[in-house]
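Could you have a look at this structure, given as structure tokens, before my questions?
Removed: one protein chain of the complex. Kept in place: all other protein chains.
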Amino acid sequence: MIELKNIGVQFSGRDILKDVSVMFHPGEIIGLVAPNGTGKSTLMNVIMNYINPNNGKVILNNTLEYTNKKNEVKIHQLVSMMPDQSDLYNQISGKEHLKIYSSMWSSNTKLIDYTIKELGMTSYINKPTGTYSLGMRQRLCFAMQIVSDTQVMLMDEVMNGLDPTHVELISQILVKKKSEGKTIIVASHLLENLEKYADRIFFMKNGELILINELSPGFEQREITTVRVIGMLNNIKENFTKVFPETNVKVLPNDITLIDVRGYDSRELGHIVEFLKENQLIEFSVGKVTLNDLYSMYYQEV
Amino acid sequence: MRAYFKIEFLQFMSNKKNIAIYVILLFFSCYYALKTAPEYDPIEKVDEYEIEARYLTREEFLNNVVINNWTHPLTVFAATIYPQWNEYDKKRLDAIRQHNMKEYAESTSKWYSYADEMTLKNGYLYYNPRYYTYENTYATWDGHYAYLYSASRYEGYTEGESDLSINVFEERTALQTLQRLLHSYLPLILIVSCMFFTVDVVLKDRRNTTLLQGLPLSDWRKLLVKGGVSLLGSLLAIIPLSVGLFIIGARNGLGDFELPVPIYLASEKLFSNITIGQYVMQNLLFIVFWFLFFISLILLVSIVIKNEFANLLVGSVFVIAEFMYYARGIGAIRDVHWYPTSYIQTGQIIAGYRNFLYSTDALTFGTGLFVIGLCVCVFLFIMFLISRRRKFRLF
Partner (left out) sequence: MSVWKILKTFFILEKSNKKNIFACIVVATFVFGLIFFVKTEDLGNSLKEKSGEYQSISVALNKFQNVDASDKGNGSDLYKNIVLQQQYISKQKMAVRMGLSEVYVETAIDVVDLRLKAFDMEGYDKVANNLPSKTEIQLESAFFQYIKKAGMPLSVDSLSFFPFLAYLFGMLGSIWFVFMSIYSCGIMIEDFRHTSLIKGYPITFDKYVIAKCISSMLLVGVFILELIVCSLPLIYFKELGNPLYPIAIFNGTFDVYPIYKYIGVAILYMISISIFTILLSIILNVLLKNMYLTLFMELLLFIFPLLFPSMMNFIPFNPFNYLNFSSVLNGQTLDLANPIALNSTYGLMYIWISIVVMIVAVKSFLTTGKLQKV
């Protein structure tokens, strides 16, 4: 369990993090979603104590804080951050990288072979990493963190440069690690993917963390809440509000129109679908708001 | 290619290491000009009192000596050679007292020739005692060389048009200091600087390969540009070094490019003069060849071994290699003139001093340029072949 308490970071007078307080629990995957340069990496660096926050503190398991070097070592034993793929040692093999991480965190050495197999890296793991492709390097970095087997894992842009198969593979591993009780904090731009496995997703804006449930109540409920329509023209929308004056309609910057249907029964839904069909609108879906929609709603204000 | 040269050159000039080298060279040149140069104490000085003392002693001897059948042969010998010798000393003494530099130069030149002729031939006379430092087995030869050198030098002053002064006679003016430095460690300092300039010129790009791999320029051309940049950078090292020269110039006079530099012709065992201007230009040409040698060598090592430490070591080996096999007179036994490293003291090669030390006549300016040029061509050719291989990656 890791707690951030009133964290504030300023760079040259600008607030990067503003009084952030949040608690991350074991067995939880946290998603961080925000455009570049809004402070995701800063937040992770604060958790690792690579950056000293101007105020506030990080508390691990209710007791540990970054008060001295000894504690820093103790926290680093429990919290790890995924290495940068450009920082790999080009002249030594992937396996040796894994050995280094395993021995540094004194983790179970069986994890090495297990992880290699699980991530399908057997064919190249003994070659020097200088010869790896971007995706191979990215998988190696992920594997290194898995091998370190820490209680809290911070992953910045974990899916960078991976093909869909491997995105899926890594997602599965994340879910498995979650079930082992790890706290995993993931920053990612693959929103659909993140939506699938993250327990809580935060947006970041103006130095603040915003839980998306607060933006869109019911986001996490498993029921029909929204009809998403693609490419609805303005005159049709006006028409629609005339026909259904009671219904909330919202147009997003990404050309998607959301029709709020919370609490509607199937007859009422039927009317709406009929209206759309009559107006030659065929690309629509009935379900709930996606993370993409929320992102668009929140960050791409017109 | 020109744009790439510009990028490389900007990187070169903003490289912390290279700036540090320029700063260190500036420091050394100032240190030399302010501390070492004023302490320069030549053996062949203009010393009125020394001349006077010698002159008077001998004059007294000549006035009192009685030559007859029972006189010791050495006394007879002295009585025969001193009159001429003393005549020269007298002329020198008068000239220096009247500040007649031309006259002093002329009689001094003759004095040195005569003194050398007398001293070399018999074991009872010695050159200036300062050559006979403790454990110097070659003192006689050093003295011989220095006397002939001085004779030729003063002859040059007599014949030349330059302004003469005590500072000129003692080789203290800025240009003469430069000449003396070229004769000693300056070429080595320049070459070592060049080595440090070149050592990371290829391998620095390993940190941002993707940025540079795609440039529309073949690896071979990139290497040439890099070599060109470090050649230019090495030549720029002359700027901080010249600061010291100007300091010396302000104190002791700048000197004159027409002043003579004696060159030892080993085949004829005698000296002839060239001007400092010529001497400096020849040295410059020679040092540029050395720069090319080290740049091509280090570029080659860079692409073969790809390790900066190795660059530094291979470079250093070539800088110090001569110390390993150098011994007085060894040129008579071994063909040292085919080793490029024998030419690293460019000033001494041009002045013929290396020939004198090695007892050979093969170490000439021309052979040097040929041997080093040949090495450069070989290095470049190997580099060309390697860079043309399909699997080759520059970084």
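For clarity, chains are labelled A and B in written order, and residue numbers in each chain start from 1.
Criterion: a contact is a pair of C-beta atoms (placed from the backbone, for glycine too) under 8 Å apart; a residue touches a chain by one contact, two chains touch by 3 or more.
Predicted model only: the values in this text are computed from it and were never measured.
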Among A:10, A:61 or A:77, residue touching the chain not depicted: A:77
Residue among B:31, B:185, B:338 or B:370 touching the omitted chain: B:31
Touching residue (missing chain; options A:99, A:200 or A:237): A:99
Absent-chain contact - pick from B:1, B:20, B:270 or B:374: B:20
Chain not shown: contacting residue from B:26, B:305 or B:386: B:305
Chain B, residues in touch with the chain not shown (by the definition above): 16-17, 20-21, 24, 31, 35, 126, 129-130, 132-137, 139-140, 196, 200, 207, 305-310, 312-313, 317, 323-325, 327, 330
Residues in chain A touching the chain absent from view: 48-50, 69-70, 72-74, 76-77, 79-81, 83-84, 87-89, 91-92, 96, 99-100, 103-106, 144
